[in-house]
Structures are given as C-alpha cells and as structure tokens.
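The structure appears below as structure tokens.
Every protein chain except one is present and positioned as in the full complex.
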Amino acid sequence: MKAEILSHLNLTGPYYKLKLYSPHIYKNAMPGQFAMLRVGETSDPLLRRPFSIHKKNPDKTIEILYKIVGKGTRLLSTLVKGKDMDIIGPLGNGFVIDKKIKNHILIAGGIGIAPLLFLAHELSRDKRSRITLFLGARHKEDILCIQNFKRLKARINISTEDGSLGKQGLISELFEVSLADLNEQKIAVYSCGPNNMLREIHRLAAAKGLPCQVSLEARMGCGIGACLGCVVEGKEGYEKVCTDGPVFDAGEVEWGRL
Amino acid sequence: MKAEILSHLNLTGPYYKLKLYSPHIYKNAMPGQFAMLRVGETSDPLLRRPFSIHKKNPDKTIEILYKIVGKGTRLLSTLVKGKDMDIIGPLGNGFVIDKKIKNHILIAGGIGIAPLLFLAHELSRDKRSRITLFLGARHKEDILCIQNFKRLKARINISTEDGSLGKQGLISELFEVSLADLNEQKIAVYSCGPNNMLREIHRLAAAKGLPCQVSLEARMGCGIGACLGCVVEGKEGYEKVCTDGPVFDAGEVEWGRL
Amino acid sequence: MGEVIKGSRVRGQRVRKTEIKPDLSVNIAGIEMKNPVMTASGTFGYGIEYAPYIDLNRLGAIVLKGLSARPRKGNPPPRICETPSGMLNAIGLENIGAEAFIKEKLPLLRKYDTKIILNIFGDSIPEYVEVAEILDKVDGITGLEINISCPNVQKGGMVFGTDPVTASEVLTAVRNATSLPLIAKLSPNVTDITTFAKIAEDSGCNAVSLINTLLGMAVDIRTRRPMLANITGGLSGPAIKPVALRMVWQASKAVKIPVIGIGGIMTADDAIEFLLVGARAVQIGTANFVNPTATVDIIEGIEKYLTKNNLSDINQIIGRVVI
Partner (left out) sequence: MGEVIKGSRVRGQRVRKTEIKPDLSVNIAGIEMKNPVMTASGTFGYGIEYAPYIDLNRLGAIVLKGLSARPRKGNPPPRICETPSGMLNAIGLENIGAEAFIKEKLPLLRKYDTKIILNIFGDSIPEYVEVAEILDKVDGITGLEINISCPNVQKGGMVFGTDPVTASEVLTAVRNATSLPLIAKLSPNVTDITTFAKIAEDSGCNAVSLINTLLGMAVDIRTRRPMLANITGGLSGPAIKPVALRMVWQASKAVKIPVIGIGGIMTADDAIEFLLVGARAVQIGTANFVNPTATVDIIEGIEKYLTKNNLSDINQIIGRVVI
C-alpha cells in the first residue's frame, strides 16, 4: 500500500514523527496495532520495519512516532514530505478495552509511549475514563507526548534515570509506590517498553490482581504470520508477536524466557 | 572526501545537474577526468559510480551532469541540497590538449556531452581556439548544454535519431558529411558517447589522418587501478579505463573487441 | 492461455490493438501450472496468510511451510536477523504436523484454483517416509517437495542433502512411498551441486528445486552473542542470488528433469534471469516478506517482458541464455 508522507518532523534528538495519508489504516486501526514500513527502495535494508500506530486524525491521516536506533530508522528519517511511503497495516491484535473498567493506567518506557497515545485517545472517548500515565525514560529529552496526554486530562507521572525530569529512578518503581496507596479494584494496566520493564510491571500488577496487557517487540520478517520469525515463549508454546500479539495478556507470557 | 551539495537540479526528463563544493577537485581537475560518487549509504548499491567532471566554477564548485539509467543514478537523484556527497577525485587521465592546434572538433552522443563542456571551457581559454560541436542524441530532450556551448561561441551541429531537433540521423553521419569539405589539417577530434559511435568517429578521423581522443566507459570497481575490473583491450594488451584512461588515443584501442 | 483482445473497449478509444497474451504455462514434474511462479516453502506460511494481499488463484503453485509427520515446536527465539541484502533464519522447522495440516489448513486451500505442493522433511528416513505416506493420495495435494537440508539425527546430525549416500537413500525411500510428483529440494552447502541434482534424477524424482538457504551466522558485538539462538541459520534473499543462479545454471545442464530456481528472486527481472539459465519455474521466498504482492508482480512482469520482446511462449526464454 502507498501512503503519502504529509509531514515528517524531527522532534528532539533521535525522535521523529511521520504523518501519512492512509484512509485504509485510519479506518481500520485499533490502538496497539502496528504497520510494516519499507524504509528504503534497495535491498539493504531488506526487511520492513514494524511501527505502532501512534495517532489517527479525522483527516484520514495516521502518525508514527519513532526513534532512530539503527540503519533502517536512520534511512526512514531521510524520507521527505510528498513522497509515498510503502506501508502494510493495520496488523496484529491491539489492546482489549474492557468497557466496564473506567480507571486506566498506561505505563511506558521511552519510545514505548508510541502506541499508548492512540490507546489514550480511544479510552478517552468514554467520558468517564480516568487515565493515569506513567512515563519513564533515561533523560528528559526522551520524555515525549506529555502535551498530548495533558490535553486528554491524564494524570501524569514521570521518572527519568538521571533525574533530569520527574522522579529519579525507574518508572516501575514509581508505579510500585503508587500501587501501595491503591484501593480501587476496577483498574486496567497497559504497558509498552523494554522487556525488563514489562516483566516488572507484570509482576507488580499481578501481585495486586490487576489485569495487565503488554505490547511486545520482536524482530519481524513478514508481520503477517507467515515466517514464524517473531515468536516469544507463551504459557502454551510459541506465540507470534505479529499475529497473536503484539499486545498480550501479561499472564500469557513466559517472562523467564524473554 | 566530503563535498557539500550546493544544488541538485532536474534538467529535463532523466537528466540532472549536481553542484558540489569541492576546492580539491576544483583545483586539480582536468577535462576528461572523473570522480567516483557514493550514491547511497547502505551496501545496496555497493560500489561507487563514476561520473565525469562536467564543469568547474570560480567559487570552487564542480558540476556533474548525469542521466538516470539504473538503481545507482536513481538513488543519486534523491540526494538533497545541503547534504554531503562522498566523492573521490579527480581520477584518471583527461584529454591531452595540443597547444599547436587551434581547431577543435568535439563530438558527443547523448550524455557523452558531460566531459566535453569542461573541455570546451578549457580550450576556449586560448582565444584563438575555434570549437565545433557535434552533438547527437535520440530525441530533442536528450540534447543538453547547447546554451553553454553557444556562450563559448562554438559552432554547433545537432542531429537526433527521430529528427526532432537538427538533422535526422546519427551524429557520426553529420560529422562524416562535414569532413568531406574539410581542408584544414590542424584539427583535433575529441569524442565521448556510446562505443558504436566512438568506433565510427575513430574510423572517420583516422581516414582523414586527424588525431582523435575518445573517452571510454567501463564498469568500475575501484576507480584507482586496484581491482583490474575496468579493462578494455588496447593494442598492447588490456588497459585500465580508470587509470590508463578514461581518455584514450583512439588509435590505441582495439575497436574490434569493444 | 488463449488470446486476449486487449484495449478494444477501453474507454471507447480508437486504439484497437489486438494483443496476444503470452502463454506462461509450464509443466513441471507432471504438474500443469498456469505460470512458472511458485512460492517457496517457509516463506508463505500455510498460504492463507497471503490471501488478503493477493489473489491466490493467480499463482502457478503454492509450496507450503515444511511439514513433518508430527508437530514441531521449532527453535527458541531470536529466530531471524537481517544481513546485508539478506536475512538469516533458524525457525527450526516449526510446523503443526501433517495430520493437523490436512484437517485444519488444507480445506481452506482446496477452494483455490492453483496447485498445492507440500514441502516435507524428517529427522530420519523413516520419518520422511511417514510424512510422505500420510500426504499421499490426499485430495488437493498435487505434489511433494522433499527438503533434504535437514540433519539426520540417526547419523549424528549430518545433513541429508550434503552427503551423496544419505541423499540418495532418503530420496529413494520417499520415491517408493508415494506416487505423487516428487521434487527434490537441494542444499547449496555442497562442493558440487550437479552431483546432487543427478542423484535426485537417478532416485526417480521428477524435478529438483534449488537453492535452499546458505548456512550463515551473525554476531551482536554489543552482547557478543550470536544473533540467532540457534547460533547459525539459513541465509536467504537477494544476497544469495548470484550463487543460486550459478547453481541453477549448473544443475540445468547436468540433468534432464526440470529445475526450479530459487534464491533471492525479488522482481520479474530476477525471475527471468533464472528462466534464461534453464529454470523451468521459480520459487519466491524472502521477497514475500518485503512485498506481499511479489509473486503476482513477478507474473505480470514476466508477461510484460515476453510481450515487449514479441515472444508468445515462456518456453522461448527458458534456457536461452546466450553464452
């Protein structure tokens, strides 16, 4: 599929936001789903790269928020406005929203914020939703999307490893502290970030009996369930991150094998 | 070597002009020499691509005139102003200018015009030089640089295969006709274009006893004489196009093997 | 593929060119295919995965993920990694097993008008025979492709397809176990591919397909660990195309049975190279990941190439490299 690049902005440091005109993805995407982007035209890099749907806009555009980490994302960042992006999506299973739950805790590590903004937008369509965001990163430059969450009236908790913004420490620690005062039962946790963080969030949520969904990453060959390249170990054998996930119920994941 | 891209224009159809800031090449380049450009950052395409120096400007810039013919040139055409070009040059042996000769016939086929403009500029530094250009191509859109040659007061002969500009036919035919009326002896011929054309130009010039230099093309690995990939058969064995050429005395080339 | 009158009613224009659609059909190993474009095992899942992207009816044949007699869990992750113009995989032949395939997947495939070819493997000769027997005479299965790039557990893990004796044994055993058209899929990790092509021919196989992946490796210098949990994996994609093309050329000259070309085919141009050096069909692997419509794009591209060159039949390019 082709989708015109309507804008391509360098936010701060290695972070970029890409806006694409894609009525198809706009119409079908659910929070937590992703798309496979072709970042170059030659055979190096060869494979598509997976990126979460970060945002949908009424003008039938979608946004991708990404960080340059290697060859593919570096090349992606050179694509200019006006060009067509080669994209497949939406793919995978997104977050499951339980309509009965009104209290939502979203926990992101670094670029893991990308799918959670879309989720927050979706959750906030229910006016009774209360959204709490926990966002952790290394430095304050890695803290993204705060304005967007403020607009959604989310309660925001921030931590950075170097203390340059918010509380110093890991976001899971901040989450743990907040759990201590928690009495409310009808809460759902949604998280995206590095595996070590997710493991910890799962442990904390499970201890409190809170439902917890995590969005996992894996190297992907096809993104559509054909190559079996992206598996993670689940309680009942290997699960494909691309079609069984990327969002999993945290309880289904074999955390020891991740 | 890095050279900033100062401008990058699409002329007509597949033709582009690239202007680079390169004091080093500006200072050292002679007409007929070339440079090796890295057209992408990943390993596909892998090898550099050779391009003639098309023009030097007093502001220490050089120009490359090129045509999109494949993967590498297509990628090259996407590089934008402000970026650095990775370039090695000047390379090879350029045209030899015999100071005693004042009559110069330059014959180009299509994009073969690229090195000849630089040559014409160099020749015209001698105010007594008379430059005659023969320029042939398929269609009128493939006829480039006419204005530049006019400014140098060159006599201009054009042919196109479809007759859309100038005489219909091959440029070698036009050259042949003009040779018929030729009495002058002190004439040098310089040519660049497809091998079949060069072979014919050589034949015609040799029949009249005119010195003739040709600029040859070959697939190149290194451009500096290290890989032995670019050879053509010469009268005394293989010659490297990159370091023995790209400009050869037409009499040295084994035309039957080209 | 009869004649198609093209353009005659397009927007009521005056252009009324009669264009003859070239005949792309080929017969491989007794299997009549609409065109020479097949999918490569392990890169097209169980077929259905690609139904949202292309019309499966357009394919010459579909070759599915390798099946064994019993389900296999496969290797632990990470299972893949990218390399320059290629990728390494060590999926470990994960599959649902032949019985489950027949029950769960085959019914979904039967409705398509294309040939279904099953890629099979085992850890031992009896296992190869077992899976061949399970699949023999099942409705909807047109042929078998035997993957011999598997370690022979009974012989200390030596790969069947790199030893002439074991290769011959396993191919003969499977040949005797089924009456289906049989394609031997050769391993490229050998000194002389023609030896193995001839062994396949002598064992009664109806065709050979090549190449399977080249054995490769990559290391993450940050963690100092191999990029794949399995340490080594199979290299596929454009990187291997020159090696594949050379082997297909050699094999085509060495045997009379049809050769199916595989390895790094991304575009119609790539496919045509393989046909020119003697392949009677091609399989598209890694390209499906990069471009889910690759197979259909390639079919259309081959058609265009023939039309442009005024050729009416795909056979007019097969083996016609000018040496």
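Lettered A, B and C in written order, each chain numbered from 1.
Everything below uses one rule, namely that a contact is a pair of C-beta atoms (placed from the backbone, for glycine too) under 8 Å apart; a residue touches a chain by one contact, two chains touch by 3 or more.
Predicted model only: the values in this text are computed from it and were never measured.
Checked against the hidden chain, the listed residues C:Gly45, C:Gly143 or C:Pro238 yield one contact partner: C:Pro238. Only one of C:Gly45, C:Gly66, C:Pro181 or C:Gly216 touches the chain withheld from this view, namely C:Gly216.
In the complete assembly, the contact with the undisplayed chain comes from B:Val232, out of B:Ile171, B:Val232 or B:Ala250.
Among B:Ile5, B:Ile88, B:Ile146 or B:Leu170, the one in contact with the hidden chain is B:Ile88.
Although one chain is not shown, part of subunit A still touches it, namely residues 42-44. Where subunit C meets the omitted chain, the residues involved are 83-86, 88, 162, 189-192, 214-219, 221, 223-226, 231-232, 235, 237-243, 245-246, 249, 264, 269, 272-273, 276-277, 305, 317, 320-323. Against the chain not displayed here, subunit B makes contact via residues 38, 43-48, 88, 218-233, 237-238, 257.
The rule is short, and it goes like this: only the chains that are shown with their structure count from here on.
If you sketch which chains touch which, every chain touches every other chain without exception.
Averaged Cα coordinates give subunit A a centre that lies 36 Å from the centre of subunit C. A separation of 53 Å divides the Cα centre of subunit A from that of subunit B. Among the residues of subunit C, those touching two or more other chains are numbered 84-85, 238.
Counting partner chains per residue, subunit B has residues 42-44 touching two or more of them.
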